[in-house]
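One chain of protein is taken out of this complex; the other chains stay put.
Per-chain numbering from 1; labels A and B assigned in written order.
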Amino acid sequence: MSLLNVSNIGIRYGRLTAVRNVSFTMAEGEVLFITGPNGAGKSSLLRAIAGVTAPSGGRIDFADHDITGKVPEAIARLGLSMVPEGRDVFGSLSIEENLMVGTGMHAGENGWRARAMAELEAVYATFPILKERRHSQAGLLSGGQQQMLVIGRALMTYPRLIAIDEPSLGLAPNITDQVYERLIALQKERRLTLLIVEQSSTRAMMVGGRMMLMRGGEIVLDGDARALGKSEAIEAAYFGYGEQA
Amino acid sequence: MSALQIMFDALSLGSLYALGALGIALIFGVMRLVNFAHGDVIAFCVFALLWPSVDAIAIVFAGNLPWFLLIPFVLVMGAGLSVLCEFVVFRRFRNTNPATMMIASFALGFVIRYFLLMLFSSRPKSISLLPELSQPVTVLGARIPLLQLITILVTVGVLVGLTVFLRRTRFGLEMRAAAENFTMARMLGVRANRVIMVAFALSGALAGAIALILGSQTGTANIVMGANVMLMAFIATVIGGMGSLAGAVLAGFLLGASATLLQALLPPEARAFRDAFVYGAVILVLIFRPQGILSARGMKERV
Partner (left out) sequence: MRQTSSLTILRRTVSTPVILILLLVAFAILSWAVGSRPFNQTVIDILVQVTLVTGLYIFIGNSGVISFGHAAFACLGGYVIAWTTIKPMMKKNAMPGLPDWLMSMEIGWWAAAALAALWAALWAGIFGAILMRLSGIAASIATFAMLAMINAIYSNWSGVTGGTSSIVGIPIIRSVWPYLAVASLAVIIAWAYSISRHGLILRAARDEPTAARASGVDIPRARLIAFVLSGAVMGAGGAMLALSIGVVTPNTFYLGLTFTTLSMLVVGGMGSLSGAVLGVLILSSLIQVLRWLEAGVQIGTSTFALPGGVQEIGLGVVMILILMFRPTGIMGNRELKFPWRR
């Protein structure tokens, strides 16, 4: 049984087509990288899955619910947590407040407060720097710390799937390494399903897992990241060789 | 007039402006809407106490309730109308640009105002609202109207209450998050409709509070009575830095203080122009600080 099922999704902005007829599925616990050049439609696809952009056609199912055209909060409540590009921390809120925003959707459930507190401690254990600065304003954190904060913030909603848009954007390589290290450790520990969008395929090949390459709004390659990395097909697909010749 | 009296005047006028600015800033925060209908919601709250009639004499209806029922009644009327505006009109403007929303609210304000005109005519009517409050009390040697004291205390109470609500409750946290980045908050499960609804309800209740104060202070019901407070509230939100609640409140008090000081210091023949001087001063402030005295901090520090 697949957790996420995207079928024939198309996204248009006015006359511009960003994504055409994209279909794929993800199983529970899978790590999927979507890579591809600027303007390939990766972010648009992610935004459609999270409910921020309405697709112009097709259907998205998540955890046995049709979520096509649903509002973002409804999708989040099903356990799909989105970490958008540019990190989007709530800059004027403290770090702890940032982490707590997403716990509200479970309010009223039995023992939700205790569970939230336990989760907060777990996030702090994973990212000690966040605990250290828990009361300072999130806007004052460095880029890498903010990335950790938004991952922690997504975890606080007890997601089944985390979708992350460009986690390495604007980070130094060694910081990116740290972020990925934690992310993959978390994934293994909790059997999280991860959908990661990155421009470059290198990271996917390093981390491993499944990789899809998008170009011009379509999926042009789909397979095991490491296996794809060894083939020449990837370069050709990325730059679109052999099409215009 | 003693300095103490001037201070009380400044604080009570500032309170009025601060309450108004808060009502504008709350809605602006979550939806980027400059609500031009706010002043008409204030007027509506006063007229809610009267029975519809175009006669010159007000037929007091709900206004005869004892104070402990009257006050909640007015607050609920304000919150109700405000939520209704959201539900019927503003909900359909969620994805449009702020300028379009602003014009729509301007039109909605006119609809409310002329609805009142239709029911009550445009003539001001004298009413006696909470007359107990007009008797003077002596505070620290200054004789001031009880209403002034209550206005200040109520405002302080509202500010403390709102701060606690925003800082200490889960819902307040969700509202602050939504005010800063609405889409992100929604992606964390914050329910957009609920947050906006609560913002409108709070803003409407604040309009009700202003209506009670203005009604008891002036003793009249007039369909344009909210316009001046609304304009000052707009100005306060602009110079407070759009979207900053603390800035709006502070600027509201600042406007109240400068208006009172001008009233006291200007030569008698120029006093009628007090408000014109205040607007002029505001325009001057904007030359030097176009982003407001206190610009919203969260917005700037975002990397």
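What we mean here is this: a residue touches a chain if its C-beta (ideal position, glycine included) is under 8 Å from a C-beta of that chain, and two chains touch if they have at least 3 such contacts.
Keep in mind it's a predicted model, so treat the numbers as computed, not measured.
Shown chains touched by the hidden one, complex as a whole: B. Remark: the omitted chain is touched by one listed residue; of B:3, B:140 or B:272 this is B:272. Shown as candidates are B:18, B:34 or B:175; the residue that touches the absent chain is B:34. Although one chain is not drawn, its touching partners on subunit B can still be listed: residues 34, 89, 92-93, 96, 98-100, 102-104, 106-108, 110-111, 113-115, 117-118, 121, 224, 227, 231, 234-235, 237-238, 242, 272-273, 275-276, 279-280, 282-284, 286-287, 290, 292.
One rule holds for everything that comes next: only the chains that are shown with their structure count from here on.
Between the Cα centres of subunit A and subunit B there is a gap of 42 Å.
The touching residues of subunit B, counted against subunit A in their complex, run 170-171, 173-174, 176-177, 180-181, 183-192, 296-299, 301-303. Listed in rising order, the residues of subunit A touching subunit B in the complex are 50-52, 71-73, 76-77, 81-82, 84, 88-93, 97-98, 100-105, 107, 137, 139-140, 143, 146, 153, 157.
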